[in-house]
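As you look at this complex, bear in mind that one protein chain is not there, while each of the others sits in place.
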Amino acid sequence: MAYRDQQLKEEKVFKDPVHRYIHVRDQVIWDLIGTREFQRLRRIKQLGTTFLTFHGAEHSRFSHSLGVYEIVRRILTNFQGREHWNPDQRLLCLAAALLHDLGHGPFSHSFEKVFKLDHEDYTKAIILGGTEINAVLRRVEQGFPEKVAEVINKTYEDKLVVSLISSQIDADRMDYLLRDAYFTGVSYGHFDMERILRVMRPLEDQMVVKQSGMHAVEDYIMSRYQMYWQVYFHPVSRSAEVILTKILHRVKELHEAGYLFKHEPKHFLSFFAGKVSLVDYINLDENIVMYYFQAWINEEDEILADLCDRFTNRRLFQYVEFSPDRQIKESIELYQLFEQIGLNPEYYLVDDSSSDLPYDFYRPGEEGERLPIHLLTPKGDLLELSRASDIVESISGKKRTDHKLYYPADLIERLPDHQPEKVRIKELLGIG
Amino acid sequence: MAYRDQQLKEEKVFKDPVHRYIHVRDQVIWDLIGTREFQRLRRIKQLGTTFLTFHGAEHSRFSHSLGVYEIVRRILTNFQGREHWNPDQRLLCLAAALLHDLGHGPFSHSFEKVFKLDHEDYTKAIILGGTEINAVLRRVEQGFPEKVAEVINKTYEDKLVVSLISSQIDADRMDYLLRDAYFTGVSYGHFDMERILRVMRPLEDQMVVKQSGMHAVEDYIMSRYQMYWQVYFHPVSRSAEVILTKILHRVKELHEAGYLFKHEPKHFLSFFAGKVSLVDYINLDENIVMYYFQAWINEEDEILADLCDRFTNRRLFQYVEFSPDRQIKESIELYQLFEQIGLNPEYYLVDDSSSDLPYDFYRPGEEGERLPIHLLTPKGDLLELSRASDIVESISGKKRTDHKLYYPADLIERLPDHQPEKVRIKELLGIG
Amino acid sequence: MAYRDQQLKEEKVFKDPVHRYIHVRDQVIWDLIGTREFQRLRRIKQLGTTFLTFHGAEHSRFSHSLGVYEIVRRILTNFQGREHWNPDQRLLCLAAALLHDLGHGPFSHSFEKVFKLDHEDYTKAIILGGTEINAVLRRVEQGFPEKVAEVINKTYEDKLVVSLISSQIDADRMDYLLRDAYFTGVSYGHFDMERILRVMRPLEDQMVVKQSGMHAVEDYIMSRYQMYWQVYFHPVSRSAEVILTKILHRVKELHEAGYLFKHEPKHFLSFFAGKVSLVDYINLDENIVMYYFQAWINEEDEILADLCDRFTNRRLFQYVEFSPDRQIKESIELYQLFEQIGLNPEYYLVDDSSSDLPYDFYRPGEEGERLPIHLLTPKGDLLELSRASDIVESISGKKRTDHKLYYPADLIERLPDHQPEKVRIKELLGIG
Partner (left out) sequence: MAYRDQQLKEEKVFKDPVHRYIHVRDQVIWDLIGTREFQRLRRIKQLGTTFLTFHGAEHSRFSHSLGVYEIVRRILTNFQGREHWNPDQRLLCLAAALLHDLGHGPFSHSFEKVFKLDHEDYTKAIILGGTEINAVLRRVEQGFPEKVAEVINKTYEDKLVVSLISSQIDADRMDYLLRDAYFTGVSYGHFDMERILRVMRPLEDQMVVKQSGMHAVEDYIMSRYQMYWQVYFHPVSRSAEVILTKILHRVKELHEAGYLFKHEPKHFLSFFAGKVSLVDYINLDENIVMYYFQAWINEEDEILADLCDRFTNRRLFQYVEFSPDRQIKESIELYQLFEQIGLNPEYYLVDDSSSDLPYDFYRPGEEGERLPIHLLTPKGDLLELSRASDIVESISGKKRTDHKLYYPADLIERLPDHQPEKVRIKELLGIG
């Protein structure tokens, strides 16, 4: 039997707290899970620094990846035998679902920002490069790795396949909302996925949802909205993120300035140089990063040592609301005050903003254009979600942004109470 | 106000998926949580290698420790104002609950076995040594660190206080059963803790449970039984444990033999020497260990490299049932066969056994003697649990043991099919 | 000890699937629960005809009433010792919470509509009349029954007390959303009540919510919105409601026309006469009503017999969307066609509309004016919810209405296929 059709003698199941069980029957899927590149995802947290705010959020991208696979598997079981659905795409969909996050590195957000990387490029590189993943995919079929990469890259010609893992209601989002809600323990984030899966239907170029399931979709959109503001953008996690970013900046800066590290940043050198090899990239997981941070607590450079201590031992920056437009003058004054008290404002006075667009209809040509969710009416017509749902209509296209200014409250507090800079800083920060 | 009585201006809450919220009002508790020794527990998994079997089990000892604290806090709220309860013990109980696992190192079980350590000694050392934890405790009261250590060590004179975290139905066990069930996603492990907390009563030297709550206690005992055999002793996790232990053995052996490491086991040297300093111990967390394992995949020594690759990339040993008494001859033969095919049986043929005693009444003088659970009858008498409960009686004192033999199936399979050693090995292992 | 202060020797607990346990310590509360008027609530379903759509919704007003009591009990535990909170109001609040639905009759909605009753008048009458409830309340204090009635009637002078059970985020609504979601099994309807209870604060004339809990309140508002449209206004339940209403109409009409019942509507006579005594009202529960409906299946009057059969055996009317303004002409034509085929349109062609206002800010002077939910800012100011929450703002004050037309599809289908009236009726109903 062709490798692509080989079934395991006995179905394998993973116990999963979110989907109860994850079922694997295909030899190919089983082999992909067993590769070192996939196992590596166990060493990368799904939510980066969020565990410092919600202590339950210690789950990895490994479990999320299995979850996305499982959701796609269930969707396809439902699609079986329906018009518009080509069963030959099944294995491609499953593989793309499983591997869609393969290129994530440790604390991706910060690394990508500082080193100008894109995890999607690395997903592609791992799938197409000289990896165990690639070897498994190549056995399936000539050109199969390329197809998987295209699906993840959203350039695959069959847009229905793409929409399974990249649309405003895809398997990726459904899994992470449910999973992150479960592990953080928050009470929002739940919605009736079973219902949504039952009413999903394949069309020519997209997945749609039967109109009778609209309310479950509304619930999903609202959950997403709440999760973004309650969990993903939580200011305490962002504080850790800010510190992490500044550590990376500092290491790079020190390296470029010829600083003599007690503990050389060997694993980071290719990142500094801007040419990260696949092997280097794969080797860098969160254990490695944390190892360095612990070591650097003992560096001579005070900024690096302090920031590494803060991150390792959770001594985070405090924050205040901060509106960038209104406060330019105050910002400059704060910046100067920090310099005067000997705190490098580059590292100790950091503004950070988060913004989210909970749902959007199609705005062709605009940046970040997004494909809308379509409902399938009983008569077979398509109806864009926000036209049918009052709730979704009311939040549709409304971008919300949150600005915060981060600073080390402990170091400010340590100054003598009557030092004028301290008084003025607290006044400007509104923390009298 | 004395430090011990200081309350936070605003109660702090941690969102917890198991207990919903963890509440902190005492400044002392808040300060303890903020210490670097307590934060370090975030870098040590609650269930060691279990995440390789149940992928959800990535939670840390940090969250468990908060959970035990919260349970004790709730018990004491219930005890408030009751006879036999001395409210002056409150802070001591809370601190001991929070800190009871402080001395756990990475993958404790294996480290303790190989290096003859006891995590309880380190808990004590951290509490009494020159640590941030000690500094906080000392501020409470002269001799307070010692008291906390005694409670955890079960030598504290007030046995009621001890029983809160060390008895057959203590806050420690209640938290880990519920928490581990939650994160693995298994359906056993649940019991009605709220009910048990409501019927707990303080007596002179122990916590007891009102007889009306007996069935909730039965349920707890059965959950415990199921969790041991389904989760804690799962043969796949034990396979990872076996490999881990063998890695540590190998490193020690190589070090002692003067082997030249590409990547020196610096963090392990004091472990080899048998005199681990507090600083070394605290610095060694799971990130550090995993860093070394990844590095050692490239060592010259084939055994070390292979075992580290297996652990890092989850290429575990297979196993078969193995009864030690009946198979001595076969064991010897297997041992020799492994040598013949070039697999060092010291590292590649490992027997491992697990055993559990689900509940026991008091057997004075016997090894591992355990204090029984007592029910409080409506008339005020005490009744030992197994005398009142048929179910508990039926499993009481019945130790169950499981023996398995672990080996690298992949390396055996690679041998030519007709090689006589391969045939005989498979025959002896019963894996024809 | 005064009756109002008497505590039970041992706290009583009710196992409750929604709040886990309901706790009773006051002798007064225990005695109220034991009265026949309160026990009668077991014989009245919380959701009327909804069990014919969601088969799990068979729960009674008894369990809801206990739930509201329990929520108020928890709120007051939190209020204890806070400014603005007068602990002397405690028992009054608990009693009012427990008894707020006492006057509900069987299938209240239909009975109130047909017989022009108001269940709130009966709540008042039971509390103030010669009932067991009144006897218990009178023992508490001279004038206590009157106070309880005023709280329920929203005329009590202390508006903080009133707001506990009658505001846009009161104990009544919180319980029924959670409870109805639990018993129907729908996945919306959940919100983090524990969080809301923790951030509720008493002010002079209302309960407010700390701003930090805003998102939990948003979630509550959204749950409420979803429950209304998914459950409470479900068109199938409304179909049963329509039939029920028409049965009552028919019985009244027949009675007034001097029709000779095989089974006399004895329990209904005082309802027809418009002067329902307290005893008659209390005696009429859903068992009694269902008894009559079963009996009337055998009446000579075909309409009554048919409608009773439909309700008893769930043979409901079908429905189509129906916009009242646009279809006057068609309505008249339909009406005439129904007459032509021998179906009395008064009973067999029924329009029904439902509408809901999910949340509203204060619109003084307008009909149904509602007190808004106020957030308490960290600085102690009040902020109306829709000004702080984008989500709530977006649905605030937006009334939504749904119109449906109900008819017996089975009786239409039975007509010969080519009968012109059948063809035209199906055309007008759009059910070709």
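Order as written gives the chain letters A, B and C; numbering starts at 1 within each chain.
The working rule: a contact is a pair of C-beta atoms (placed from the backbone, for glycine too) under 8 Å apart; a residue touches a chain by one contact, two chains touch by 3 or more.
No experiment lies behind these values; they were computed from the predicted model shown.
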Subject >> Omitted chain's touching partners, listed by label >> reply: A, B, C
Subject >> Residue in contact with the excluded chain [from B:H104, B:R173 or B:R195] >> reply: B:R195
**OP:** Could you tell me which of C:D5, C:E58 or C:E194 touches the chain that is not displayed?
**Re:** C:E58
Original post:
Which listed residue (C:F183, C:F268 or C:Y281) would be found touching the missing chain in the intact complex?
Top reply: C:F183
Original post:
Looking at B:Q39, B:Q230 or B:S270, which makes contact with the chain not pictured?
Top reply: B:Q230
Original post:
Which residues does chain B use to touch the chain missing from this display?
Top reply: 186-188, 190-192, 195, 215-216, 218-219, 222, 225-226, 229-230, 390-391, 394-395, 398, 400
Subject >> Hidden partner interface residues of chain A, rising order >> reply: 13, 20-21, 194-195, 198
**OP:** Name every residue on chain C in touch with the hidden partner chain.
**Re:** 14-18, 20, 34, 36, 39-40, 42-43, 51, 54-56, 58-60, 62-63, 66, 182-186, 283, 285-288, 290-291, 294, 312-315
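Note that only the chains that are shown with their structure count from here on.
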Subject >> Overall pattern in which the protein chains touch one another (line/ring/star/complete/other) >> reply: complete
Original post:
Same or different for chain B and chain C, where same means more than half of the interface numbers show up on both copies?
Top reply: same
Original post:
So what's the Cα centroid distance for chain A and chain C, whole Å?
Top reply: 44
Subject >> Distance between the centres, which are taken as Cα means, of chain B and chain A, whole angstrom >> reply: 32
Original post:
chain A: which residues touch two or more other chains?
Top reply: 186
